[in-house]
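I have a structure here, written as C-alpha cells, and I will follow up with some questions on it.
Only one protein chain is missing; all other protein chains are in place.
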Amino acid sequence: MCLTRTLLEAKGIRKVFPGTVALDHVSFELLEGEIHALMGENGAGKSTFLKIVTGALQPDAGEIYIAGRSVKMHSPVDARRMGVAIVHQELSLFPDISVMENILVGQTPTRAGFMRRRQMQEICEHYLERFQVRFSPTDVVKDLSVSQQQIVEIVKALVTDADVYIFDEPTSALSVDDASRLFGVLRELKSKGKGVIYVSHKFDEIFQLSDRITVLRDGSLIGTVPTSETNADEVIRMMVGRSIERIYPEKGRPNGQVLLKVQNLNAGSKCRNVSFELHKGEILGVFGLVGSGRTEIMRAMAGIAPRTSGEIAMDGHAVRIHTVQDAMRHGLYYLTEDRKEQGLFLKMSIRDNVAVTHLERLSKRGLIQRGPARDLANNVIRDLRVKAKDDEQLVGSLSGGNQQKVMIGKWISRQPKVLILDEPTRGIDVGAKAEIHQLLRRLANEGIGIIVISSELPEIVGLSDRVMVIHNGAVAGILTGQQLNDETIMEFASGLHKETAVG
Amino acid sequence: ATGCSTNGNASTSSSSGSSGGSSSAFQGSSSETYYMVTFLSGIEYWKGCFAGMQAAAKDLGVKAVFTGAPQYDINQEVTTMQQIIAKHPAGILVTSINAQAMTPVINQAIAAGIPVISFDSDAPQSKRYAYLGTSNVEAGQKAADYLGQALGGHGQVAVITTPGELNLDQRVQGFKEEMAAKYPGIQVVAVQNGNSDQIKTAQVTSALLQTYPHLAGIFCTEADEGTGAATAVQEAGKTGQVKIVSFDTDKATLNAIKSGEITATVAQGTWNMGFWGLMDLFAIHHNLVHPVANWQQNGVDPVPPEVDTGVTIVTKSNVNAYLQQ
Amino acid sequence: MQPVDTAPVNIDKERETWLRKVARIRELTIVLVIVVLCIILSFMSSSFLSVDNIVTTILSIVMTAIVSVGMTVALVSGGFDLSVGSVMSMAGVVTGSLALDGMNVWLAAIFGLLASLCSGLVTGLFIGKVKINPFIMTLGMQGVVQGVAYVVTQGAPLSVTGVPKSFLYLGQGNLLGIPVLIWILAVVVVVADFIMRRAALARKVYYIGSNEAAAYLSGIRVSKVKVWIYIFTALLAGIAGILTLSRFSVAAPTAGQGMELQAIAACIIGGASLTGGEGTVLGALLGSVLVGIVNDALVLLNVSVYWQSLVTGFVLIAAVTLDVLTHRKKAS
Partner (left out) sequence: MQPVDTAPVNIDKERETWLRKVARIRELTIVLVIVVLCIILSFMSSSFLSVDNIVTTILSIVMTAIVSVGMTVALVSGGFDLSVGSVMSMAGVVTGSLALDGMNVWLAAIFGLLASLCSGLVTGLFIGKVKINPFIMTLGMQGVVQGVAYVVTQGAPLSVTGVPKSFLYLGQGNLLGIPVLIWILAVVVVVADFIMRRAALARKVYYIGSNEAAAYLSGIRVSKVKVWIYIFTALLAGIAGILTLSRFSVAAPTAGQGMELQAIAACIIGGASLTGGEGTVLGALLGSVLVGIVNDALVLLNVSVYWQSLVTGFVLIAAVTLDVLTHRKKAS
C-alpha cells in the first residue's frame, strides 16, 4: 500500500450553499488501482463533493491535489485536462444529437476544425461493443431508452484517457446485465492502475466492487474503511447514525378481495395483452428488465397513454379510465418514475406541491383557502416525516428522498384505492428507502392496493406479496410464495418461461 | 378658433417679461421655447419643417425644440403633447396623427394659455389658431395629373403605399379619384403594400412587373417606397419604361430623379410650414396681431386660419434647386 | 455554520428575518429603481413631480399596463402572446365600425370583446390542443387579427362620433379629480392580482409554467387551462382596445402596433420569466410604470428624438442587468 501513488486527494473541503452547508472539512484520498466507494444519505454531499473535484463547483475552502500537486480547477475543462473523467448523477446527454457526438463531446477528432465522422464512429463502436448495445453511433440520443442513454453516458467517460474515473450512481437505470458489464470494465480500469470513485446506494454493488468505503453524513466526513474489514450494518450505522434493524417490513395478509382487474390491455408494442388482478391490502411488485415496458403498461392503465383495447374493473365494476382525471376520480393514482421532470414542481413550495392534487377541495368559490392548504401540507410533512424547515420550503431544495416523500404525500392525502409507484426508491438512500417501504406496507394494511415497479430485485422480493414479471411488453408470469426468489424472477424476466407462465 | 380669455393674461405677462430688454417687437428671449410635436418623429420629412421653424426662431431670438412620438401611435403622441403642455412652453406647432384623437389635447393646450398651430396634418375641429399645410388628397391629385400627362393619358399604373396611415391613405385616395375623373384611359391596376420599406417595396414591385408586363407607371406615397420601386424597375431593366412618381424630397429620391430612375416626386412646402407656423405662434404669444379689437373676446382668429403651403412636382428639370438646399 | 457557529448564525437569522423578507420580494429592485429615477428626474426637471405630469405619465401607460397584466398570465404559463397588439386594434375597430353602423355603442363594445375572445379562443386551441409553439402561433395570429382590423376599416382610422357620453366617460372622464382610466387600471390590477394569488384556476397557470408534465400528471387539464390563458390575454387586450377607442374617439387599425413587445418588456422588467412559473401582476404594473417614466423623461429632458430609442434600449438592458445581478446569488 505504501508504494502506491495517490492519484487524487482532497483536504478540508468546505462548500456552503445559501441556507445549507453542503460539505465541511471533508478529506478524501484515491489511490492508484483502487475502487473507492463514496456513500451517504441523500443530501449528504456526495455529488457536491464530486462536482468540486471535477471543477464544476468551486470550494469555499480546502485543497485538491492531483498526483501530489496542488491544483485549482476553474471549470470542468481543467479537470478533464488533469485526467479526471466523470459520469454525473443526472443524465447529462444531448437529446437532439447523435450518440457519437454525445460520446465524443469536448474531444471530437477534427481536421482543420471539421469533424472526422468516420473516425468518430470507429471509436464509439469500439466501446459500445463491450456493452452489446443494439443502437448505432449515428442514432439520435432522444430515440434511445433511459438505460441505453445511461450506457452512452458511461461510454462518454470511458473514451477519455483519464487517470481517475468517477461514477455518480451509474447503475440507477441499468439492467443487471449491463451493470455487470460495467463492473467488468471497472475492474479492468483498476488493473491498469487507474483510480475509480464510485457512488451508489446499492450495498451489494459496493461490497462486490470496492476496495475502500468513505462515508459522508450531513456534509461531514464520518470515516474511511477498507471494504474487507466492514459490513453493511456498520456502513449503514455510519451513514444514518443509528442502525436500521429491518430493511423490509413484514409481508401483509391480503384478504383476497379483488380490487382491480385488468383484462387484455393493449397499447403499442410495449403493452401487449396484459391481464392481472390486484387485491385489497396487497403490494404487487412489478419486475422486468429495463425497457421491458412496465412504465408503458401502467401509464396506459392509468389513462396517461392512449390504449387500443382493454377492460378495467374496480371493486367488480367496469370503469372507464381514459384520462388522468378519470383515474383520479376512481382513486387510482400513478406516481411517475421521473420525479424531477414529471413529478414535482421544483421551484414551488411543499405546500403548493401537495395542494396540486387537492385544488377542488381546498378552494371555496374558486379561491384557494390558505389555512386548509397549510394544514394539509403540514400533515404530509408530519405523517411522512419529511425533513423540511416548513411547508414553504421549495421542493427543489429538499434531498432526493424527501422529494420522493412529498410526491407520495400529495397522492396519499387524497385517499387512494390503488397506488401505482414507478421506481419509488430509485436513487434513494437506505434510511429513506426503509421509511418508504414501511409507509407502503402501512398503507397496504389500511386496505389500499399498491403496485410497485422496481428494477431492484432485492426490493421486489423483500417488499411484494406477489410479483408480476413483464417481458417484452407482456406478462411473463405472476409469481407468489416460493417463487419469490431472485433466480425464478430473473428467469421469467428474461423470457425463459414465456409459454408456461401465461396460459 | 379662439384663445381663452382668462389665460390671455398669462401669455401677456410672460411676453412682457421676455420682451422687456429688446428694442423690436419681433425680438423674443432665449428662454422662450417653442415646441414642434410630431409622430413618427424619426423620419426625415419633419426635418424640412423644423428647418423652417429654426430659421424663424433664429430671426426672432427664441428657442425651437423638435420632439414627438417615435412610433406611429396615437397614445404616444397625445402623451407627448400632454408632457409638453406640463412644461408650459410659449407655443406648440403640432402635426396630428389623427384629427379627432388630437383635438382634446390641443384644446387642453389652448385652455392652458399655450398657442397652438397645426401643420402638415390638421385637427380642424380643435381650437388651434391656424393650419399650415398641403392637403394630402390634393397632393395625390397633383401626382395623378403629372403621371397622367406623362403617360399621355393611357396605360396601366399601380400604387404602392403603407395602408393604415391616414396621410398616405389620403394621397392614394386623391390619386385614384383624379385618375378616374380626368384620365379614363389610365387604369389603376393594383394598390400594393410597400410597408415604407425598400426591400419590401422592391419585392412587391418585381411581382407587379411580372403580373402586369405592360405596367407604365407607379405612384409611391412614401420616399423609401420610391427608391425601392426604382431599384426593382432597374433590376427588371425597365428604367424609363416604367415611370415612377414618388413623394417628398430626401437626398436619395432627388439623386434618383437626377439619374432618371425616378421620374418625379411631390415636394411639399415643408419649410414654409415651420417658418410661418412659428411666426404665427410668436405673434400670438406676444399679442402682436390685432385684426380687430379684443379678438379674444370676440372669437376672431388673429392669424390666417388656413394656409396652403402648396406642392411642387420635382422633375429632372428643377431637381438641382432642391439638391442645392 | 460549523457546529460552533450555529448559535450566533441562528440569532443572526432571526434578526434579519423581516429585512430578508422585504429583500426577498421580487419586485423590490424595480421599486428602488423607480424611486431613484424619480428623485433624479425631479431635480432635473421642475415639472416632473407636478400633478399634471404624474397624471399624464400614468395615463400614458394605462393600456400597456392592462395588456401587460394579460401578458403576465401567458408568461407565467411558459408561453407568450405576440397578437395582443393586433387584438387591441381589432377590438377597437370592430366596436367602432358597429357603432358607426348605428348599433348602440355598448352593444358594439360587447361584440368587440367577443371578437377578441374568439381570437383568444383560436390561439388557445391551437396552442393547447394542437400544441403549436406559442411564439409562432401568436405571430401568425398577429397577422390574421391585424388583417381583420384592416379589412373592417379598409385601412382608414374610424372616427366615432355621436356615441353616448357614458361611453366616452370611460376614456375621457374624471372621477374624484382622477381620470376614470386610472381608476379602471387600478381595478384591473387589484382584481387580477387577487386572482393570480388566490384563485385555483390561476394557480394552475403557475403549476403549468413550473412543470407542464407534472401538472398534467397531477390531473390538471393543461390544454384546457391554456385555452383559458389565451382567452384571458385576448380579453384584456380587447378591453385596452375599447378603452383606446373611448379615449380618442378613434378606432385605428394600427392602434396596438408594437404593444406586444412593450408589454413583454414591462413584464420581464417586473420580474416575469420567459421560461414560465414566475411573474406577478404587480410586477407587470411596475414594469409598465418604469417604461412610462423613462418615456416621460425623454420628452421632459428634451432628449433628441434620434437618441430616444437608444436611451430606451439602454434603460431596458440596464434595468434587467441590475435585476439579474441583485438576484444572482439566489439563482446560483
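Odds and ends about this structure:
Going by the order they are written in, the chains are A, B and C; count residues from 1 in each one.
By our rule, a contact is a pair of C-beta atoms (placed from the backbone, for glycine too) under 8 Å apart; a residue touches a chain by one contact, two chains touch by 3 or more.
Since the structure is predicted, the reported quantities are computational estimates derived from the model, not experimental observations.
Contact with the chain that does not appear here is found for just one residue of B:154, B:214 or B:251, B:251.
In the complete complex, the residue from A:101, A:169, A:282 or A:296 that touches the missing chain is A:101.
Only one of the listed residues, C:54, C:132, C:186 or C:199, touches the absent chain: C:132. Contacts to the hidden chain, counted on subunit A, fall at residues 56, 75-77, 80, 86, 88, 92-97, 101, 105-106, 108, 110, 113-115, 117, 134, 156, 291-292, 471-472, 494-495. On the side of subunit B, touch with the chain left out of the figure occurs at residues 42-44, 46-47, 161, 163, 189-193, 195-199, 202-204, 206-211, 213, 223-224, 227-228, 231, 234-236, 250-256. Taking the complete complex into account, residues 126, 130-133, 135-137, 139-148, 150-151, 154-155, 261, 264-265, 268-269, 273-274, 305-314, 316-317, 320-321, 324-325 of subunit C touch the chain not shown.
The rule is short, and it goes like this: only the chains that are shown with their structure count from here on.
The touch graph of these protein chains is an open line.
Chain centres defined as mean CA positions place C nearest to the mean of all protein CA atoms.
Centre-to-centre spacing of subunit A and subunit C amounts to 43 Å, using the average Cα coordinate of each chain.
Each chain gets one centre point, the mean of its Cα atoms, and the points for subunit B and subunit C are 34 Å apart.
Residue positions of subunit C touching 2 or more other chains: there are none.
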